[in-house]
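Here the complex is missing a single protein chain, while all its other protein chains stay put.
== chain A ==
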């Protein structure tokens, strides 16, 4: 269970979040929707430790975490970036292995086995030795998903997962996320693509309806 408690966040005097609270239950798949500039990406960056929180608390299963300052807390929320940010100089397998092998010090053989299993689940078994530039957008996204899952995060967050995809690939990733939801994975989908959300039908939270984009849920 991931809880955001009384989160405040501003950029200069532009307040994005004011006393914002949100609870994501284990096994929940939650959609966060809202207009451009509402602060969806900012929310995702705060819970993944890429952006500091001005005040408030992040709790994972009741324990406070600070992924921005504390590397031990990083990776607990995995993220699939809008533009994936795969490492272009590493092949697919190496992209997936880099977290477990270098950050978690998992034995390389064991990590490789786990990574290959993940890649197979994601339909990428034949692409383990390909480089990111050789893959389609949808395949690159699945590599990004595999790379995040390799660290066994408590929550997997997606930022605008359909923005780089054509409609057929969008349907594929909707199926994938629904499949993960059925497996009991905890997921957070940040998007303004409503038809996509309709395909998944998760619980949905809307942010940033106010003109001044102060957000409270």
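Criterion: a residue touches a chain if its C-beta (ideal position, glycine included) is under 8 Å from a C-beta of that chain, and two chains touch if they have at least 3 such contacts; residues count from 1.
Here is the rule we use: contacts and distances are computed from a predicted model.
Its record in UniProt calls the unshown chain "Glutamine ABC transporter, permease protein", which is the match among "Ferredoxin", "Protocatechuate 3,4-dioxygenase", "Glutamine ABC transporter, permease protein" or "Acyl-CoA dehydrogenase". Interface note for the absent chain: among A:49, A:161 or A:208, the touching residue is A:49. In the complete complex, the hidden chain is touched by one of A:32, A:79 or A:111, namely A:79.
Against the chain not displayed here, chain A makes contact via residues 45, 48-50, 71, 74-75, 77-79, 81, 83, 85-89, 98-99, 102-104, 131-133, 147-148, 151.
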